[in-house]
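Note that one protein chain of the assembly has been removed; the remaining protein chains are unaltered in position.
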């Protein structure tokens, strides 16, 4: 048999926190509700993290998680996006991570960004509904946008907002295309291609609707900043 | 045999000016050089228009046009885009038609817009290299952008500029996606999809690199304005 | 905090009517019913427009709008397309805007065109079921098609109707591809590509099923005509 | 070893005329010039057909064919499309097969249609440059279009012409999309999709630029008509 | 107003039988049930055809048709495909039209082919489940396949059957790709592309799942055969 | 009539076991429940195989199979994937066929692999949840992976696991892309393309989610090994 | 520094023969000519294989290889496909590996299959130009096709040949789609999709034009057969 603890259907990666800075996160889609619970329990019991995050839970999976953990652990559920946090994350920083959204229809994905940041110990700071069709909205909040060490920008349709933000800040911009739109948005493809072809320098992109991935990348940047760098000049790293 | 004048290979549409307001324009791609010249000659001789426009001429076609018409007719050649005007257009209006481009790599398409406007009797007004990565560039020229009865916006890559312009003006915006870009721009597809999914209201779109079509549509708008409308309230039309 | 009035989830763009000629329109998809209502209320209260338009409302959103506004404001609901008008638009012109549809299956989208025109103060004029497989249908109604300052053409499947109309009129043609069809129509892609590649000059295109966008663009043209142009020749603008 | 005559690189299908009504046709693309010649020689020597057709020959292949057969056999070369006929086809019918093209840029493909018809013993009848942007052109030649037992329609860009023709005739319409166009024509995809989604009943479609296939199908229809049908009512077949 | 009879939502094409050989067929998708009934009634009353065909009816549309016509007119419903015939077609020929299907999952589309043939007055002849993975199945029924003046071949997945049939018969082959398959069949795209790229000469193709269109084209061929051709050699046409 | 036994809707291929080594397998999608049962009964009665496999059964089809065979034949149902085995396969080998899955969401497809192996007489050996984001998981089980004559690797998302496995074993690797993922996974396209472009030599690929096909190919390899080859060196074959 | 021998630009994988059964093969595309030579020299000097294979060499790379190795090592160059073998492979088996091609235009890819087999120590056995449009060609050579432990099938256009072969043999079929075709073949996509959706069981597929990969997989199967399996029943492995 294989090394490590593992149920019949899963091989939980208990070493991930040591390697990557944070333990395994459960991607619930396609798993049976009891499987999501079982993996969450194993992760909590093995103690690689004080809290567990499961993303993309449907109603049955959320119900199973509530039934398993309510009253035993703090539990927070994102009603729009289906993310579930069990346990309490250790706060690593109070620096805000700006999460800029183009429209109110993008809030589902932005919620996944925010909950992931919280689960990883960082502070989400939402700046909502400031798309490019009314530029004064984002221009009026530039100080808030510039307050972070990086910015997450969430947009559907043509996905233009990261290009505009990228031209206004001096920090990394992580762009999340959303499936908001219809017709030739092709499920978020238009926003994805727009962001990949951004004329603003240094915008990087994650998968369509992948709020989790964007938040995780943002938190990796925050951790590098907190650590002070693996920098020969200052001897750290 | 069919009605009207026609060579072996073409059925020239001499009635088009009466129906559509401007005579047939020659799309040169895929035609032999002598065919382009022959169609141009027939159009000029039948007199449906004082000048003829041929778009997308390659070097051989341009040379054939020069050889046929130099010294007989005024001839203007767009060196970037291969559009050729033979004869002199009758000026219909001196209202500027703003042609806004995102980057200098879009100038090839913008030149086709400008030459088409001239051939149809209208005044192109270029506003170049004002893409969204440096918003102050377009913001600093808003008065010029707002001086037209419509605006043509030319952009490649993510094609975000029409959304920004569309949110700043109260006239129709005609967006031209260009094939500027590489990789996941897929030959202009990213800009095309971006423009079709624009969050700004009322942006309409033409084919990738179709400067001619955008200019033609803009001139149809200008003509409607000049005519004063087919408006029961003022008895015209 | 940001400037202007804004709820938790939205940053309403009250300045849009001044910039663009008409206030913000609510794109309901992806919003919670109470959010649609709240934005509509804020728009009406701030008075930037005597009426509000919400597009793509589902049954729950329509019900919430009816509950919020019935008896207080006039309310009109497009049963096919889910557009909702609350309040009464100020009539700006009685010039008809011809809305030509290829088949009866396109009526859903044509209804969104018509309601948007009404919400913006213009008169929709439907010409239905005149697709190219029976040319005499459109030929027999040419006078009506030519009565407008622009034409909106709505078609699915191969999307050929705008090319035919574009060759018969001397005004701008705005083409709306619909998702009517199956198989290789790929959700309206065939009609979209057909319209973008139209052999008729000056056809411009909006997103698949985007009746709203086509109507908005048509109304911008009508407004330019009403205004008489920003034309140095006549001193306006 | 396998049955039948065959060189090292090819297994010529000498039985095809018996099965399908016409011998094998050589698709030259990707073959070395001497291979094209060798297959042609074997087909002529085995006598399954009085003439041989090779399509899509490049300059080197055409030159090799000329060198091999000039002075020995009649040879006809399509200068635009690279089709080569060696030998003389037996005339099977003088009924014209109408070949309708939308624009002069489609002539390359139409030439392949015409030469294939000739090689199979039928009469091509070209009707050129009658695209839908000027409907009077096709309307003025309806008698000629209706003179055949079927119609081949060749069009690029949006590929609308087969829908219009399909609504005007009572015979099978075979549509050939061409790669004429640019940008979102995606090498003929727009015309292909347009034709597959035609609102006219009974239009069938071949591959992009496949003039050969359309002509072959048309000739199969002509042969069925000549034969009088495999019809229990008249005892034939 | 326009010529001819027309309800509010439709412009019925009563002239189509004269032009195309058969009256208008109702494509039910996207129409309201009462609209389908109303168009059927108008077609029957105006007498352009003794029977009416409606394709792609859903359960509600079928029920409305039954309620409107049961007891008044003969009515036949295709349970798999949703085609409905009201009235009795005039038999035009008893020549069988072979309809060859690759697998039993393709029967839904084959049923639409068969019912359309019947509605147009021709005899469908099904040859089912003879796909290329067991070649002896099609080889054992070649006489039946060769008994028609044309062949309709229905296949999903890789769509290989038309190529095999096309190499075995001397009549036109009309190929219908079906959406049978999963994964990289992309809703029938694999079969469509396979058929368009068939190595067998003269295969023509209709849209994915378009049994109606294939049958219509086959019947046009049968009609041309019955008519004896518009052939100068025999003086007809 | 055609040769062999066949119901109205199907032409069962009873000769397949002789030609291909295993009898026909029923692809249930698109078939009516009673059709699935009827084909299964005919296959069992004609005795070409001691057991029958039906894949992709939905709930109604599973119920019909249970009703038809429960108490008469052993029946095994894959609850995740809908595969049904009726009867008992003859064991042909006890060599394990390793089935490696990247994540627990891939278990549905892996179950189809396993049940197909069993129905064909071979032993599935699952190695689950060992994706590349935690390399130690697959590295810790290399002995098990290397114990087979071939390996089946099942992965969604980016489909990287076959490349890693392919670089670690000296046997054929059969890769199954799954539709696990969202957004730009485009229903499994990302995994499919990843596997087709694998930098590891000799990885072959089946359709998205095609566990059946991968297992069938693996069993063909096992059968070749059992047979000892058609090898001139050892006189077999 | 990293372990093992490595030049500036490459990290040669000298351990691959031990892990995978054959040493690293050089994919020449995108490498400078001297880089291809340098890697080949390092592989030969380190002795992990008696011969080296480089695929996809252009003229300059072939010339550099000839200059470096002519007179020192046996060298064989595939003139069509650009594969180069330096040194002499150790023969591992004389069992033929049937390589079946649909048409002569597929010979370029088939040559890469054959040369790869030779470089890996196995015997290629070409069966050319036996596509499905003339079924008797493949049927007449079935004994040769069935003589191997597996079959490689190479086809472009619709890619139907693997389905036909898969239904006729009881060994694994490895399908290679080629880019032969035009228009809607989309560079081999049609053949690729056709093969992935094959109705024949157990066909596996490699990348478009990937003759190397197919041959490598076939040789892995042959090696498994030679080894007699890792079979608990016979104690080997």
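A, B, C, D, E, F and G label the chains in the order they appear, each numbered from 1.
As a convention for this text, a contact is a pair of C-beta atoms (placed from the backbone, for glycine too) under 8 Å apart; a residue touches a chain by one contact, two chains touch by 3 or more.
Values in this document were obtained by computation on a predicted structure and should not be read as measured data.
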| item | value |
| --- | --- |
| Option from A:28, A:117, A:153 or A:169 whose C-beta touches the chain left out | A:169 |
| Given B:130, B:171 or B:219, the one touching the chain that is not displayed | B:130 |
| Residues of subunit B in contact with the chain not shown | 103-108, 127-130, 133-134, 136-137, 140-141, 144, 180, 182-185 |
| Where the missing chain touches subunit G, by residue | 2-4, 6, 8-13, 15-16, 24, 27, 29-31, 35, 39, 56, 177, 179, 187-189, 192, 207-210 |
| Footprint left on subunit A by the chain that the document does not show | 16, 19-22, 25, 93-95, 146-150, 166-172, 174, 192, 196-197, 201-208, 212-214, 216-217, 219-233, 237 |
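Please note the rule applied: only the chains that are shown with their structure count from here on.
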| item | value |
| --- | --- |
| Between D-E and A-B, the pair joined by more C-beta contacts | D-E |
| From the options A-C, F-G or A-B, the pair that copies C-D, where over half of the contact pairs coincide | A-B |
| Chain centre separation (subunit C, subunit E; CA means) in Å | 36 |
| Length of the line joining the C-alpha centres of subunit B and subunit E, rounded to whole Å | 44 |
| Residues of subunit B engaged with two or more neighbouring chains | 16, 166-168, 189, 192, 196-197, 201, 207-208 |
